[in-house]
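The complex appears here minus one protein chain, its other protein chains still in place.
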């Protein structure tokens, strides 16, 4: 048990994975000598060699495609995509190959590939460095998509992802990289599986479902709301595909109200899926329509506007007021 | 007014577009001498020359990226992607460039690019030839996404798409290419805009929202249901981004029941968005949870299994029974 | 036994250093050959041997028996190809991509491989699959649509074909990088077409292969066409010219000459096994049939071009070689015909016997272990099917 930043906790997780299994190899741009632009892989090439921690040419399709070949050969590649906005050149290899090869080969070939993606905004960056592309992958059958919100989860989940025999998209909330927390490096039967959601705050009035960077915001909202006498239950989804609907369903059956929040654009985002699925499962328990608090349906804006794109505490509380039927920004909205 | 197949109606639409505007150029694999693998562009290279109807090297990113350059130069490129499953190599150019350039340049640069994509299954094809990737693009701000279900719409909408100053993903329901119908080649003020939904069957009990290849299935369902005394209203969305929610909302406010159906996988599909948005807008008018009838969350299966993947009349009617509270396959479902 | 493996070449140990550098102070072109050599040909269309001091030694061990075996392979795969086309016409297969005319490119290269090499191919390499030992029924499963793939890649050392043009070249490169890590001298072979060379993936594969000195052979069958597009649309120079700029030596070989293809592939394999990295082979051949059974080449292929290539038939020239040497005996002809007939029959019968899979298998193998989410969809669909099995079924719209 030691205090680690979220970034460092992924690093120690990768270190463990490299130690535990000689078939684990890391591939990516600048992950070796530099340790990655966020230093997540700092020291790993020095300690495990350039054969296992490989700087690659600057070509994301190439990285993903060679990872497929390595997986064919029995390796467990861990690919780093430098920033969210640079994953698209690899999209074809991910959706047409990585996601489908196990199905295509009737189970003969496994693709235990982990794709690490620092994602999300709020860091004042230039274009392509603040995106939340997770929904593209949750719509792709054959992939697992997970994300973490605490150093502990970051550590255990990256190890679980690397150990998983399915391909896993592992989204890292880059604006929380420097958050610190206790990390226990022991994984045993009591460790929560990576495809389970976690209730991070218990409450009775409204279920707030979120993941990654906004878990902290939702926690703050729970605190603020409690001052107002409203009790929020905050669920960190952790796994976006598959979604642990059982946990969310159980909560909403109690609270009768759902707010989903994420940074990604609204239209066709994970929030739509969660709202639709939970409405299907809990329709007669719902007191209000599930509300979504998300990025707007515009390209991620320049840094000076990002606060007017990203959901924040106030927008979240406003949605809580909405599902509670209290005065809110849309009170009397006529469309 | 003449009878045309849906495929031919797109062809005559492209012909008109080439005639109407000398800046329209067509790019794609095998679209010239061969006329495309579906013969949609048959005769166009002969009549407009290889300078305007261009066979390109076999590289989708290349096609899309050069289309961006042509658009920069003031052209209106119409790109053909040979099959749905081959669009992914162009994904980066589409989502990071085509979708964003107008925003990025503060409106200085327009991207009037139409991307034609024959899509969907039911034709007994091999892998990558039956997919429905539309949701990826509806989640991408800056793109318009449309699809047609009749020869008339195919003709007018492709012309509207080419004339539109925004980038348009134009999805063609390939298993309906050979459906015939009257086509009026006149476009005037009375012509419905391409971003409007169309009520194709009027009804009172359940609103069935669909698009593309399943509009015909939904029409059949309306007929079959009426034998059972159930009145379906069928809405052809036509535009998947933006969605004409006003039309859907008006319908559901009357019927109180919604079924959305599409071929694409369920998780994060267009159905999730429509169900979530309509629940937000019509919550107090809903008699039942919106139901989704979609492809399962598996990769598109081999041809011998596609009937067990694709929504059909019976699965649609079963969902109608579900929202009507009648006996159905999930009656008594415990999860 | 005619279908035996050709003996592999002597094996050398691979060097350990896995990347070459560029030094800007040295003349960067000092090791560039003056100019690429002409197309390799060991057997002319009339069946006579052509001398080539560089490549001949690589097929010195190939005597009459082995030439007869190659001949039989080519006759069999052509026969299977024609049979599959017929099966498609009879509605047994949804589609078939004929390899007619490319028998020498595929057999000559595939027969150079060892069992522990690994092939990553496109959809047209059915002769390669045959040589790898893929079962005859397995060749048609995918095209009948009863299965997502035909065979277990690990059982035959050949991945399931990639329909996405060019994607497999990266897979081969990654696999080859894995071979180096494992310290074995197996080689990965990527098959692809002339059209594929335009794809970013294929070019990135060359970048990675060069950078990591990966033991991979890029085997490009330039059959002059990518559906309706002539190779001149993809490349304004010979395709073999592309690789050297990436630091990968290339060989242009007559793809209708089984001996030359065998020799060139052996050279490439040997280089890979010795630790010298990748080689690019352009096998210049011709697609004598349509792109697939759905295609209508009369719309774009010039008749004269087609006929000129017919005169360079890859099987005919081996037949002539055997004949000139007095080895085209009635026994051989009979044996070869019998083998081809038997193979065609086995494939046809196998094809007829293929049954559609169980409906619920649509949910199998999406993940390596069940997810509650997909299990729920499976069980719901099961309930749905159960209901409809009880009730009278409805039609589709």
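Order of writing sets the labels: A, B and C. Residues in every chain begin at 1.
The criterion applied here is as follows: contacts are C-beta pairs under 8 Å (C-beta built on N, C-alpha and C of every residue); 3 or more make two chains touch, one makes a residue touch a chain.
Quick caveat: nothing in here was measured; it's all calculated off a predicted structure.
Shown chains touched by the hidden chain across the complete assembly: A, B, C. Among C:145, C:200 or C:289, only C:200 touches the chain that is left out of the view. Of the candidate positions A:23, A:128 or A:254, contact with the hidden chain is made by A:128.
Checked against the full complex, the one of A:15, A:254, A:281 or A:315 touching the unshown chain is A:315. The set of chain B residues touching the chain not shown comprises 25, 51, 56-57, 59, 61-62, 64-75, 77, 89, 92-93, 96-97, 102-110, 141-142, 144, 165-166, 195, 242-246. Chain C meets the missing chain through residues 19-22, 24, 27-29, 32, 34-36, 38, 197-201, 203-204, 207, 210-211, 230-238, 241-247, 252, 284. In the full complex, chain A touches the omitted chain through residues 29-30, 32-35, 37, 55-59, 61-62, 85-86, 88-89, 124-128, 216-221, 224, 266-267, 296-299, 301-305, 307-309, 312-315, 317-318, 328-330, 333, 335.
Note that only the chains that are shown with their structure count from here on.
Our note on geometry: chain A versus chain B, Cα centroid distance of 30 Å, whole angstroms.
Centroids of chain B and chain C (each the mean of its C-alpha atoms) stand 36 Å apart. Centre-to-centre spacing of chain A and chain C amounts to 40 Å, using the average Cα coordinate of each chain. Along chain C, residues 147-148, 164, 200-201, 366, 373-374 each make contact with two or more other chains. Within chain B, the positions touching two or more other chains are listed as 61, 85, 88-89, 127-128, 267, 296-299, 335.
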